[in-house]
Every structure is written in structure tokens, then in C-alpha cells.
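For this depiction, one protein chain was excluded, whereas all remaining protein chains were kept in their positions.
Showing chain A:
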Amino acid sequence: MRTGRLGQRGYASTATNLSAADPTEVLVQPSRIVNQIKDLNLSVSERAASRLSQINRDSHEVLKVGIESGGCHGFQYTLQLIPESQLDLQTGLMKGGEDAATAKAAEDEFEDAENAKLTIYELNDSTGKVAIDPQSLKILNNTVLTYTKELIGSSFKISGGSLKSSCGCGSSFDVDVEA
């Protein structure tokens, strides 16, 4: 799976990080979770859920959350809006993209089959959807995905869990080493 650039269509999908989640945020109970992993959870706030529903309504896209190595503090977010048609909602697997077929053949030895199965949170009667791979979910366990409107722009934000310290621009963070 290639992690591409962030979609920049009118709404900023970058994440900034505060180490502590806002306790006044209202969280939304997902209507359905596909491939739920025991003991691992990503919470979604009401604001994020309604924004996701809006996005899904407007452009039929879902938010794909990922973590990759790099960035000033060790890890950085990759938040992407991908067309819902590319995601198989039953199995959590990505389907057909242009590069999937060619990439598959050569790089199967590097592809971990387990990581290909995404956990999907469906919110607000399955109108808003968030997908995340198991590796990233392990690191983002117990964090909250929310959506903020600031003067500088509106963006999805992830905070809480074991995330600590972030870099100045907010796109990189470090985690407390889990026990």
C-alpha cells in the first residue's frame, strides 16, 4: 500500500497533536466496527464524525489513518481521504487501485498480510467512516480523533493515548514506550 500525499481538496486533512485529549469532547459510538481488534480502540468525537459524514456525502470518501516512521520526533501521521469504492467494507481490504496489481507481485515479501486488513469504524449510521491499519492502531490506541476549526484552518486532529511531545509543526510525535 503506498501512502501518498494528503488530499488537499478544500479541507486541510493534516493532523496536529496535543498530548492530552480535550475531556469535554463528546465521543461517538460507532454504529459498526469491521475487523475490531481486541483491546485496541480509536475513539471518534462528534465533530469528527459529522465532518466525516459530510465528506462522505459530498465526495464519497473515507478517512484512512496511518502512521509512518520519520518526522522530527520519530513518527508522523498520514491522513488520507480515499474513495469509498477502493475499500471493501466487508473485509477491510483495499481493492483494485492502479498500482495495487503491479505492486503486489514484486513486493509481496514485504507486505504483511495482517496489516492489509484495516479496521473500519462506521459512524453516524454508517455515513462517516474511518479506516486504520493494525500497526497504526497499536500506536494510536486510546487516542481520540477530532475535528477542529481554527483561524489557520480546519483539520482533523489526533490526541491522547500514549502520544507525547510533538514537533513544532505538529505533524510528528513520539510515543511513550508501552509496557
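Observations, loosely collected:
The rule we apply is simple: a residue touches a chain if its C-beta (ideal position, glycine included) is under 8 Å from a C-beta of that chain, and two chains touch if they have at least 3 such contacts; residues count from 1.
Here, contacts and distances are computed from a predicted model.
Not shown: a single chain whose UniProt protein name, out of "Protein preY, mitochondrial", "Small ribosomal subunit protein uS13m", "Sorting nexin-30" or "Iba57 protein", is "Iba57 protein". Remark: the omitted chain is touched by one listed residue; of A:24, A:69 or A:90 this is A:69. Checked against the full complex, the candidates A:36, A:54, A:91 or A:135 give a single residue touching the omitted chain, namely A:135.
Only one residue from A:25, A:61 or A:174 touches the chain missing from this view: A:174. Listed by residue number, the positions of chain A touching the unshown chain are 1, 3, 5, 14, 66-76, 106-107, 109-112, 115, 133, 135-136, 139, 152, 165, 167-172, 174.
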